[in-house]
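Every protein chain of the complex appears in place save one, which is left out.
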Amino acid sequence: SPEEAAFQDKIDNDIKIEPRDWMPEDYRRTLIRQIGQHAHSEVVGQLPEGNWITRAPTLERKMILLAKVQDEAGHGLYLYSAAETLGVSRDEMVEMLHEGRMKYSSIFNYPTLNWADIGAVGWLVDGAAIVNQVALQRTSYGPYSRAMIRICKEESFHARQGYHAIMKMAFGTPEQKKMAQDAVNRLWFPAIMMFGPNDSESTHSEQSMAWKIKVKSNDELRQQFVDQTVPQIEYLGLDLPDPGIKWNEERGHYDFSDPDWSEFFNVIKGNGPCNVDRMNARVKAWEDGQWVRDGLMEHARKRATRKVAAE
Amino acid sequence: SPEEAAFQDKIDNDIKIEPRDWMPEDYRRTLIRQIGQHAHSEVVGQLPEGNWITRAPTLERKMILLAKVQDEAGHGLYLYSAAETLGVSRDEMVEMLHEGRMKYSSIFNYPTLNWADIGAVGWLVDGAAIVNQVALQRTSYGPYSRAMIRICKEESFHARQGYHAIMKMAFGTPEQKKMAQDAVNRLWFPAIMMFGPNDSESTHSEQSMAWKIKVKSNDELRQQFVDQTVPQIEYLGLDLPDPGIKWNEERGHYDFSDPDWSEFFNVIKGNGPCNVDRMNARVKAWEDGQWVRDGLMEHARKRATRKVAAE
Amino acid sequence: MAVDKDKLLQFLLRIGDSTLVLSHRVSEWCGHSPILEEDIALANTALDLIGQSQMWLGYAAEVQGEGKSADDLAFLRDAWDFRNVLLTELPNGDFGRTLLRQFLFDAFQSVLMGRLIKSSDETVAGIAAKASKEVAYHVERSADTVVGLGDGTEESHKRMQQALEYLWPYVGEMFESDEVDAAMAEAGIAPDPASLREEYDALVGRVLAEATLTIPEGKFAHKGGRTGYMHTEHLGHLLAQMQWLQRAYPGCEW
Partner (left out) sequence: MAVDKDKLLQFLLRIGDSTLVLSHRVSEWCGHSPILEEDIALANTALDLIGQSQMWLGYAAEVQGEGKSADDLAFLRDAWDFRNVLLTELPNGDFGRTLLRQFLFDAFQSVLMGRLIKSSDETVAGIAAKASKEVAYHVERSADTVVGLGDGTEESHKRMQQALEYLWPYVGEMFESDEVDAAMAEAGIAPDPASLREEYDALVGRVLAEATLTIPEGKFAHKGGRTGYMHTEHLGHLLAQMQWLQRAYPGCEW
């Protein structure tokens, strides 16, 4: 159709699509899925980090962690707003999350088990997210692109803080170093799985690339992350978490082992270490909070009525 | 009436009153109140000790504490059974407790704040209870008297264990000794208030003495407790928790300061440090457990029906 | 006029421990609040409170003069050395109780900080000046939520009234006066807490009235937190979590 042609033309010329522009239903649906999932990830992502807020070892570390979690909740807000421009409400998306009809990033289905995990989450998980999000700054949908630009700034700050935190551990006492190693060992493969399946297996990719919803392929992004992270692990003096990691002179990249994709699909299916607990926590928070939302809403209504009556 | 005369005659001749015997309504009511309160105290008394079960410092200490709490719940059972012989059900008594129409010993409205408190509760609180209960072995109501005999044996075991636990603390590191001192300082006055108001202020006492529901007066029992406990405090090398404690050669007893009775009556009124939390915990346990009691009851009914059907 | 160092220390611990313990409680909500905006607001509140603790406890450590840091005071004292008011260590309960506790504390802090900015002790005045901006924001926010929930639905009103019944007996402790307070007042470092009650009652009374909540009648007040004589059983459990790493791995840098 001519609408479709005009739409694709904009995309090809790097003109952002805006909420009021015509767009194919599938473009809209794909974006809602992707932005919603991203928003949910920010919200659910509070839980593994929140798990250590009450046990952070110094006042300053606790402040840094609280500020980070606060930022993430804020990112959730921007992203829900971006998704809402596509005609879906935050409450609808939350409902879909709670009913299992929308996902969040599988990385948050792994537990945070020692204090170094908090550093590692900032460094590896936020690090991987940034690689993805930097690419997404050029995504074709305007509100999403602008949210990404805003979010990226804060995320790189988090990643740096995470690296500093784990540096303290890696250069600390033998036990601290052991915690750091343990964290890297456990989180490495889940982190590189954050970029999604190999390009050959990725179902939605081709159309998303054509629409510039995705800008780089999963494997490209993963390689970029590995290349930037391996030297950091080495700098920390930690053992590499994958014996397959090796500099490949010819490619100009690090080789690395393929993660266990059966685990990846298993976690997506709901069988990750924390899927059930994470969803239970969110659903409980939502249900326990119903009276609060109702109460505040009713109060707002009363006030509005009183104001009208007074006028 | 002739019944009353026969009843009082039995009492005066130390013949036990048994459930089927005639007894004055007031005797029955006083006993229900006293035995019920005693039973409730065993049950609520699980809470301050339970507060430290998950933090007991060694496996053995944890076992000792668990065994003690288990015994106390058992005492609750005997005592509810004794009260039930007077025509009131356990559920009725529990309901009266939860609605504030029956009491439990005020001592359990004080918190357990350090590990030495657990020793001190065994030594001072169970110690005070025993002084009272040894006297009550001779109480006029048969089932109550027999429950007391059974309970006393276990309680003196608890008191000894408590004393050993606090001995370890008093003879331990300076910090452990400080915990022991802190525990004795906080629990001394609440413990001596366990015997109730001074005889001159005690409302129910005279009739109870005549009926041999009570066998010794509050002040007699309190003096006996002070006399046995002060040398124990001294043996531990701890400071006396009351500057008024002094051996009185003439009386052949220790003098001691009158506790702050306004605090006593305040705690009874509901203003103790833990009254609200204790009752909330018990009511919540009861309400949360409704489905369990209902489920088990329904299952028993189903089984009985099936059995009849099969016969 | 020289003030007794130990009394000044006690005074500082009372404020610094209260903000520290309350920040811990508030941070327990992380990721579990009823609305995403509230997750953000609660994290922000906890963050401000810790920041204040860092200043108060930092000065306390300096006054103590034993070479300790604010972290040492936060992570290496046992319950009996804490001087927070009991109100701050009470369990969160539901969201309404958490916000009402916050308001009852914020209101006190707002009155107190208003006086402390004129403290004769420059460090105290400086910390109070920084804290008072945050506190003004907190009290406005918590008051709004208390009004919204108190004057909301029947259920939200009932829950808030129950929360008030539970919390009110812990309000009085904030206005207790003892020899520490007398020394602070005499040295012009801090007002006698009792002297803050009128302003507090006016502020709290106004907000609770707007929230259609009824202040309980009893005059009874729990105490024992700010003297350390008798905390609740809850504090020990809180510290077991808070201090875990520092206790299990002593002497590390984090």
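Going by the order they are written in, the chains are A, B and C; count residues from 1 in each one.
Here, a contact is a pair of C-beta atoms (placed from the backbone, for glycine too) under 8 Å apart; a residue touches a chain by one contact, two chains touch by 3 or more.
Since the structure is predicted, the reported quantities are computational estimates derived from the model, not experimental observations.
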{"item": "Contact set of the excluded chain (shown chains only)", "value": "A, B, C"}
{"item": "Of A:Arg55, A:Lys177, A:His204 or A:Arg293, the one touching the omitted chain in the full complex", "value": "A:Arg55"}
{"item": "Options B:Gln70, B:Ser89, B:Asn248 or B:Thr305, residue touching the unrepresented chain", "value": "B:Gln70"}
{"item": "Residue among B:Ser1, B:Thr54 or B:Ser262 touching the omitted chain", "value": "B:Thr54"}
{"item": "Touching residues (missing chain, whole complex) on chain B", "value": "43-44, 46-47, 49-50, 53-63, 66-67, 69-70, 73-74, 76-77, 80, 90, 115, 165, 168-169, 172-173, 175-176, 281-282, 284-286, 288-300, 302"}
{"item": "On chain A, residues whose C-beta touches the chain left out of the figure", "value": "48, 51, 55, 111-114, 182, 186, 266, 271, 273-274, 276-277"}
{"item": "Touching residues on chain C - with respect to the absent chain", "value": "78, 236-237, 240-241, 243-244, 247-248"}
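To be clear about the criterion, only the chains that are shown with their structure count from here on.
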{"item": "Distance-to-centre winner among chains (Cα means, whole assembly as reference)", "value": "C"}
{"item": "Interchain centroid distance [CA atoms averaged], chain B/chain C, Å", "value": "36"}
{"item": "Chain A-chain B separation of Cα centroids, rounded to whole Å", "value": "57"}
{"item": "Shared interface positions of chain C, touching two or more other chains", "value": "none"}
